[in-house]
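Here the complex is missing a single protein chain, while all its other protein chains stay put.
Moving on, here comes chain A:
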Amino acid sequence: MGKNRTLWLLLAVVVLAVVPLLMGGEFGGADGAAAELIEAENPGFVPWANPLWEPPSGEIESLLFALQAAIGAFVIGYVVGRRHERSKTTQKPEGRAVSDAA
C-alpha cells in the first residue's frame, strides 16, 4: 500500500492547491492582509521598525523563496537517499531484514 498511498496523497495535495485557483481571487498574502487591517483600524499607524534588508524586487524575492525551498528539498532528498542506500547494504550481506525488531 506504501507506494500507492504516496501517489494518492500527492494527488489530494494538488487538488487542494488547484481548486482555490479555479475559484478565483486576488491571492495576496495573509500576512499582508493582517497588516492592512491594523493600518485601516489605527489611522496614522507606522511600524516602529523596518526590515534591515528587503529584496529589491519581486524577482529577487522569488529567487530567495526558491532557494529556501531548494535547500530544504536537497537535504530531504539526501537523507531519503542515504537511508535507502543503507537499508540495502544492511539487508544483503548480513541477511538481516530491516524489520527484524520486536
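Convention: a contact is a pair of C-beta atoms (placed from the backbone, for glycine too) under 8 Å apart; a residue touches a chain by one contact, two chains touch by 3 or more; residues count from 1.
Just so it is clear, contacts and distances are computed from a predicted model.
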Protein name, per the UniProt record, of whichever chain is missing from view ("YdbS-like PH domain-containing protein", "Dehydrogenase", "Cobalt transport protein CbiM" or "Amino acid ABC transporter ATP-binding protein"): "Cobalt transport protein CbiM"
Absent chain, residues of chain A that touch it: 2, 5-6, 9-10, 12-13, 16-17, 19-21, 23-35, 37-38, 41-42, 47-55, 61, 64-66, 68-69, 71-76, 79-80, 82-84, 87, 90, 98-99, 101-102
